[in-house]
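Yeah, one chain of the complex is gone here, protein chain that is, but the others are all in their spots.
Naming follows writing order (A and B), and every chain is counted from residue 1.
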Amino acid sequence: MSDVARFGHGSRIPGWDDAVDLTKAPAGVPDPATTPVPPELRSEIEAAMAKYPDFRSAAIPALHAAQKLHGWCSPEALEQVACVMRLTPGYLTAVATFYDMFYMEPVGRHRIFVCTNISCSLRGADAVHDAIVDAAAGDPDFNIRSFECLGACDIAPMASIDGEYVGPLELADAERIVEDLRAGRPVLEEKNIRRRRSVDPGARRSATRDEDARA
Amino acid sequence: MSQHILFDDIDEPGLATLQVYERRGGYSSLRRALQMSREEVLQNLLDSGLRGRGGAGFAMGRKASFLPKGTMDKYLVCNADESEPGTFKDRELMQKSPHMLIEGMVIAAYAADANRSFIYIRGEYELQADILEAAIAQAREAGYLGERILGSELSLSLVLHRGAGAYICGEETGLLDSLEGKRGNPRLKPPFPANQGLYQGPTLINNVETLATVPHIIRMGGENYAKIGTESSTGTKLVSVSGNVQSPGNFEITLGTPAREIIYDLAGGPFPGREIRFWFPGGSSSPVLLPEDLDLAYDFNTLAQAGSMLGSGAIIVVDDSVPVIDVALKLAKFYKHESCGKCTPCREGTNWTVKMLERLETGEATPMDLDIIASVQQQIMGNCLCVLGDAMAMPLGSMVARFRGEFEQHIEEARFRAGLGAPPEPSEVEIAGVGN
Partner (left out) sequence: MPRPEVKFVTFSIDGREVEAPEGAMLVDGAKYGDVEIPVFCYEPKLGEPVGACRMCLVEIEGIPRLQTACSTPVRDGMVVHTQTERVKEAQNSVVEFLLVNHPLDCPVCDKGGECPLQDITFGWGRGISRMVEPKRHFKKPLELSPLIAIDRERCILCYRCVRFSQEVSEDYQLVLHERGANSFVGTFDGHPYVAPFSGNIVELCPVGALTSRAYRFRARPWDIEGAGSVCTLCPAQCNVEFTVRDERVLRVLARENAGVDDGWLCDKGRFAYQSIHSEERIVQPLVREGDELRAVSWERALEAAAGALAKAKGKVGAIVGGQTTNEEGFLLQRIMREALDSPHIDARATGAAVPLELQRALAAPGLQATVPDLEFAHTVLVLGTDPIDDAPILDLRIRRGVRRHGVKLAVATSRPSALDPNAKLWLRYAPGAEQAFVAALDAALSGADGFDALAEAADADPKALLALAAMLTADSGSADDGAGGAHGGEDVVIVWGERLGVAALPALLNVAARLGLDGRPGAGLLELPAGTNGRGLREAGVQPNAGPGLAEPTQADGKSAREIAAAAAAGELTTLYLLHSDPLREHADRRLWERALERASTVITHASVMTDAIREHATVVFPAESYAEKEGTVVHPDGRLQRLRPAIGRPGMVRSEWQLLTDIAQRIGHDLGVLTGPMATQQLVAAVPFYAGLTLEEIGGRGVRWQEREAAAAAPAAPAGPFDAGTPAPAPMPNGALRLGTFRSIWASTEVEISPALRFLAARQQLEISPADAERLGLVTGDRVEVGADGTRVSATVTLRGNVPAGTIFLGEATAESSATELLGDQPRLVEVRPA
């Protein structure tokens, strides 16, 4: 139907056009008798559940754990979490789709979140994003997304690469990022926020102390 | 007279470890607080005049005093979601001085009589979460957390909870739902969290910076802390400066410092040859201010009087190389993307605003559309379930109002580029039905 003009405009949202599959059984709480769960995953989820007064609080930690194991929140992953938590996979779908860090489709194993919010884009983030996309040239190993503010505008433009914050990025860094990841090296080590003193020490003053210094 | 408070030791190597933190006097405020009664500690917080550093600027001591008395489970939640564009101060605090936050939380829990506490940290802050987790383990080991802390009556558990990427989880009730394992939709208020928050129990929620200030208030005494800053905005504030400045970063300032000093002296000012066009004084949700506002004192009340707000203390500077409409569109797209979708005006209003702004870009708009954009912002404001809708409507409304001429010019150019003939004269025509 997608080539019919009527469907060609308006916002396209994955899922909106999907009917259910009537041959499937309704998805209640998975029965442990028929839902095998990898033991490590089970114990990780159970440990998370034990931390909270209400076990449901462990939904996000459990989804993080399942996603780490499966690479994405696959139906199988959701069923396993649902089975351990005694929830329906539907409940977990509602939760998982709400948050940006859960994937409902398989993605490349290297996560590159390029911040393209205001502060970073004022410093050229959109071009950096495009450069990284070009450098990766469609390699399915890479999951490159433009992301909302990652809370590191002091190193704008920046990106979170497999969880490590790097910046400020230049166009030239795009190739390096891809190469470092392919080679299994730490990415742009000198620009990692761990190593970087976020602000040069000389500037690290309170406004009033500055006055004191002047006085 | 002034001190350098939160950032005093911030670049001390190893501060994230218990040993160095203790060597620098860490946890002595906790010991001191435990010598006092709960009421005394709370009084110090009240006296300090400390206002929340997360956005709303509500007096922290008062909020803590709202929690009902009784033996039920009470909760303290630290809001470490830090997702407001332009804000990155909590990140630096948590990364470099996690124990300061933990110490502040234990004292705050004592004041509020809470027995369970949580840190809700945004999922993207993986490094900071790891650091905090290690620090929590150390603190527990050393007896600063857990049962009968330092031999006192106080018991407190602390759980670090990682989010998964949703700005709305910074809104306090959205955060609570998310922490309860649901979609992070804000809740209807009242009831307020102080009465019915996490798991329906009384809950105190504060920002990282707010809680990290608590040990210093105990150390200095609430009344002494209140002497810093201005009368209604006491103390120091971490300000994140970003955008078109030469040295972006976090700076600790005394509240009331002129904005110009922060932007020019601390953050290096605009790049050579550039002029500041406008600036957000308190994160992307604050109405924009102009260069002539740069001499305003940076404090809660002055910025509110100027029609904007201090918000999370994040200054974003935009210089004259950037078209206003680019910033407007980025902004609107951000809020559209982050709207949780629960209430109508925010969900549909942000969505529609983005469509309209995109139309301005493609040349399919006329200046009349600016009136609709402005009117839609009006329709959002005050009508939503939480203030995320207002957080777009306020700055966007202010941009359209202050830069109307530029928007109109942009429309005309875009129309011309799109081959839509001669641009129409800007007209005063009333839109049928508006205001009926």
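By definition in this document, a residue touches a chain if its C-beta (ideal position, glycine included) is under 8 Å from a C-beta of that chain, and two chains touch if they have at least 3 such contacts.
The model shown is predicted, which means the values in this text are computed figures rather than measured ones.
S.K.: Would you indicate which residue among A:Y91, A:F142 or A:Y165 is in contact with the undisplayed chain?
M.R.: A:Y91
S.K.: Please pick, from B:G243, B:G256, B:G269 or B:G349, the residue that touches the omitted chain in the full complex.
M.R.: B:G349
S.K.: For chain B, which residues reach the chain that was dropped from this view?
M.R.: Considering the whole complex, chain B reaches the absent chain at 166, 183, 188, 336-345, 347-352, 355-356, 359, 372, 379, 382-385, 431-436.
S.K.: For chain A, enumerate the residues touching the unshown chain of the complex.
M.R.: Its contact residues with the unshown chain are 1, 6-7, 9-11, 13, 15-22, 24-29, 31-34, 75, 78, 86-94, 97-98.
We adopt the following convention: only the chains that are shown with their structure count from here on.
S.K.: Write out the stretch or stretches of chain A touching chain B in their complex.
M.R.: Of all residues in chain A, those touching chain B are 11, 51-61, 63-64, 94-95, 98-102, 113, 116-119, 121-123, 147-154, 156, 160, 163-165, 193-194, 197-201, 203-210, 212.
S.K.: Can you list the residues on chain B that touch chain A in the complex?
M.R.: On the chain B side, the touching residues are 2-4, 7, 10-11, 73, 82-88, 90-92, 116, 122-127, 159, 161-167, 178-184, 199, 236, 240, 242-244, 247-254, 257, 261-262, 265-266, 268, 284, 314, 316, 318, 322, 326-327, 330-331, 334, 337-338, 340, 351.
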